[in-house]
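Below is one structure, written out as structure tokens; comments come after it.
Of the protein chains in this complex, one is absent; all others appear in place.
Chain nomenclature is as follows: A, B and C, assigned in order of appearance, with residue numbering initiated at 1 for each chain independently.
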Amino acid sequence: MSSYFGKEIHVTIFGQSHAECVGVTIDGLPAGEAVDEEALRVFMERRAPGRGAETTARREADRVEILCGVNEGVTCGAPLAAVIRNGDTRSKDYDKLRDLPRPGHADLTAQIKYGGFQDVRGGGHFSGRLTAPLCIAGGICAQILSRRGVEIGAHILSIAGIEDARFDPMGESKEVLGRVKSAQFPTLDGEAGMRMRDAILKAKREGDSVGGVVECIVTGMPAGVGSPIFGGLESRLAAALFAIPAVKGVEFGSGFGAALMRGSEHNDEIAAEDGKIVTRTNNAGGILGGISDGMPVIFRVAFKPTASILKKQKTVSLSRMEQEELQITGRHDPCVVTRAVPVVEAAAAVVALDALLERNADKL
Amino acid sequence: MSSYFGKEIHVTIFGQSHAECVGVTIDGLPAGEAVDEEALRVFMERRAPGRGAETTARREADRVEILCGVNEGVTCGAPLAAVIRNGDTRSKDYDKLRDLPRPGHADLTAQIKYGGFQDVRGGGHFSGRLTAPLCIAGGICAQILSRRGVEIGAHILSIAGIEDARFDPMGESKEVLGRVKSAQFPTLDGEAGMRMRDAILKAKREGDSVGGVVECIVTGMPAGVGSPIFGGLESRLAAALFAIPAVKGVEFGSGFGAALMRGSEHNDEIAAEDGKIVTRTNNAGGILGGISDGMPVIFRVAFKPTASILKKQKTVSLSRMEQEELQITGRHDPCVVTRAVPVVEAAAAVVALDALLERNADKL
Amino acid sequence: MSSYFGKEIHVTIFGQSHAECVGVTIDGLPAGEAVDEEALRVFMERRAPGRGAETTARREADRVEILCGVNEGVTCGAPLAAVIRNGDTRSKDYDKLRDLPRPGHADLTAQIKYGGFQDVRGGGHFSGRLTAPLCIAGGICAQILSRRGVEIGAHILSIAGIEDARFDPMGESKEVLGRVKSAQFPTLDGEAGMRMRDAILKAKREGDSVGGVVECIVTGMPAGVGSPIFGGLESRLAAALFAIPAVKGVEFGSGFGAALMRGSEHNDEIAAEDGKIVTRTNNAGGILGGISDGMPVIFRVAFKPTASILKKQKTVSLSRMEQEELQITGRHDPCVVTRAVPVVEAAAAVVALDALLERNADKL
Partner (left out) sequence: MSSYFGKEIHVTIFGQSHAECVGVTIDGLPAGEAVDEEALRVFMERRAPGRGAETTARREADRVEILCGVNEGVTCGAPLAAVIRNGDTRSKDYDKLRDLPRPGHADLTAQIKYGGFQDVRGGGHFSGRLTAPLCIAGGICAQILSRRGVEIGAHILSIAGIEDARFDPMGESKEVLGRVKSAQFPTLDGEAGMRMRDAILKAKREGDSVGGVVECIVTGMPAGVGSPIFGGLESRLAAALFAIPAVKGVEFGSGFGAALMRGSEHNDEIAAEDGKIVTRTNNAGGILGGISDGMPVIFRVAFKPTASILKKQKTVSLSRMEQEELQITGRHDPCVVTRAVPVVEAAAAVVALDALLERNADKL
């Protein structure tokens, strides 16, 4: 059980950082859905490295090649497969990592699981680069969802303790979400964004890295999507979100803050508005009993600081079982949060489309 | 997709709060494993209501009947099925809830998903009572794990903002875990526990409820368990944990705190100790790249305050689409956190055993 | 991976022949579907032993207890669980089988897989008795299907080489199917049925057993149900059918006979009839490319002769690794085919409902 996910939409991710490509298959997409490759390129561009001083210097076109599943611009019902070639790789940078696992990385655990046969180059299958195929899947799902009025947007809620404004849990317009998507630095508050960039660059100068939080909202989600217990939307979203490297926490609606609240304060008052059931607040984050209640689905995802830092660190030589100093070279993001924003959206889009399709199977 | 979970261990939960019973099937348990029914009874007892003034007055024997899968005290390889009869139910309490959904409850979402056919009595399949069969599964898995040196323990980390001491992320002894398990109120710091009880009782007197956080540790987990991407331990643990009603957040290791840290601070230094690889800190929470690193797996789970409160609340009559006042009667916990402690352990035990068995399938 | 099946409908079978009960959970049934317990009883009765001299003398009420998932006579959306108590068991009959595996039985393979911990009494989880819970699931699914015009019927096509008439592959009326269902001996041709009974009784008198073939038809199946490759209807039906003990072969439409035909003869001519697409023959058995074409789905299932015979057989003492003579006692059907007829229908019903629900998830 590794790199596949979903029930109606079945996503399989493959590739290693320095293999010929990374890619994805998506089985179960409805037929007849237009795939806008230009819109997908724009979506992928948001995840791409090398846009600013605060991201890794590795430059990749990240050009998506759709191999099959799309015919004359629309899905044909067959599994969609797409790849991104790995062009700009410098494999020699990574040679010694097989013996000297990097602190905070999967080097050690992969070594144990795969008995030394894992592909260590660039982190192999554990690389953040594997979020690119997830973005292909999510980008395509998001196009399909958007045509049904379901919009997904995310922003950087905090980096290094510097906080952006929060999404309005009662809803954000497509315009606001679009503005964040097209921003060079995806915050609601541009000034906070400036300070975040400074903090990233400062960490970079010091050979260090910083973490942060991404907030995501799904608007237009109809009520009644999801299932109780293990089939709940939170379970499925969390499973997809924790598949993103560096994620350490996920919370929905009021999240950890709920632990400090009284029931009378937390319960979202139910009301009727224009013949529709709504709630007056959205502490539930749009989900009750695992099922959407018609309010926006809202959640936050915590990212740890990038593990690959230039500062010297202590590790162990696995061959000699002796302490060693490790100096990581190569190109690394001092903060993954900026590039993680569309990845969080992508994970949400896959789950949202999967759950929406599943709902149709509730009735004959 | 609803009430089943797992890959090597396949758990299916069934029942409604006021149906004849709640129960579980567990397919894939190794054969030849002793099932200690008395130890299971003690485990279930920790979840059972009615032990103190701070829990619901509903009294249930919660006696587990193992129907099959165990022969002469040991698992026989066939699926294990077990039920708990629902004795003490007062179905009339719930009659009006079909029209007046309770704020913060699944009443509304179940109504929409199931078109009014859901079993509203006691919350039906969405009731916290459905955590009892999860505890059967987890209690049995925990016995099997314990025989292999894998111990799982949890405690109340906070209620209503009152904080217990934290587990040592570098490990807790079986004795400490056992002491919390046998405590009337499962905290490390008894004095903090006293204040939590007071806070619960105060909320109860006010017809209100409080939330909190449970912390859980899995010790003795060997390195190399889990898989990359969607098969990661965090993804699987989070999916199981968010299946517990009232959970709003899950974090591993440093969790949301990681967002405030520098990489140089967060990365756990790797060291060799007695010929074994260890880390000097455990911000990773024992998991790197989805795979266990041999350190304790540690995580925290946020619970919202109980949705069923005695205070008057506003809701809507679904038949008339008009605002209504709702006064919930019946017996409800003013705080689910105390009873949730073994439930969190149970979810962890199912995932841990599943992942440990899966590891054996990594090699021919 | 053992005793669960299905995607939208998730069926889990549990129990051993001499455990407290056998049972089933069905997750994913649409809510609001009436469950006619009397009709289910009649369906189960067709599988029940002890109706004639040609079946085992073991008498069981086979009374289905629905534990949950049904509320006021209709499905409530929560998983349905049901059990049948194992009343009339004589466990002592089976004591020596742990050492002396019966030829043609799972005794040996269970011993190896479960290391001697398997429940040998009455064949444990490998007993034909485990087809009773499959019948519960299938019987309920068939009720739901029938309300949508999908009818499933089966008959004995042959026993001991004596052949019944065949179903018309172009369709059989509900009346014809109903007549077979209510027959004491389920053949189309009563005279053939008489001869089959004689053959069974003759084998019984000689301490022996006979095999046969069941033919099954699904009418009213709309076109467009199923999926290509591994999701094909044949793959899913075959997987469910081979789960029935004693099945050795499954064929669809022309089946093995297709191997002898020319394409010009085998291809079903496509025609338009009353504005509907039909085919003039049905060699395809209603399935092309894994997807229903709107014609009846038709298939045949071969059953081996009952393994438990009273004649002396040679086996090996596993403890002494020496040849032994084995004389099986206990009560056994000299032919399982008669009781297998509703079991084949049940397997078909589960797959048909699963695939019909899945079809709804093809489109948003």
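We adopt the following convention: a contact is a pair of C-beta atoms (placed from the backbone, for glycine too) under 8 Å apart; a residue touches a chain by one contact, two chains touch by 3 or more.
As the structure is a computational prediction, the values presented were derived from the model and not from experiment.
Looking at A:Arg46, A:Lys113 or A:Arg359, the residue that reaches the missing chain in the full complex is A:Lys113. When the whole complex is considered, the residue among C:Ile66, C:Leu201 or C:Ala258 that touches the unshown chain is C:Ala258.
Touch with the chain that is not drawn comes from one residue among C:Leu67, C:Ala82, C:Ile136 or C:Ala203, which is C:Ala203. In the full complex, the hidden chain is touched by chain C at residues 1-5, 7, 13, 101-106, 108-110, 112-113, 115, 125-126, 130, 158-161, 203, 207-213, 223-224, 226-232, 234-236, 238-243, 245, 247-256, 258-272, 275, 277, 279, 283-285, 287-294, 302-309, 311, 313-316, 318, 321-323, 358-359, 362-363. One chain is missing from the display, and on chain B it is touched by residues 7-8, 28, 30-31, 77-78, 144, 148, 228, 353, 356-358, 360-364. On the side of chain A, touch with the chain left out of the figure occurs at residues 1-4, 10, 12-16, 19-23, 25, 27-28, 31-32, 65, 67-69, 71, 74-81, 83, 110, 113-119, 124-125.
Keep this in mind: only the chains that are shown with their structure count from here on.
We define each chain's centre as the mean of its Cα atoms; on that basis chain B and chain C are separated by 38 Å.
Taking each chain's centre as the mean of its C-alpha atoms, chain A lies 45 Å from chain C. Chain A and chain B have Cα centroids separated by 26 Å. Within chain A, residues 7, 228, 358, 362-363 each touch two or more of the remaining chains.
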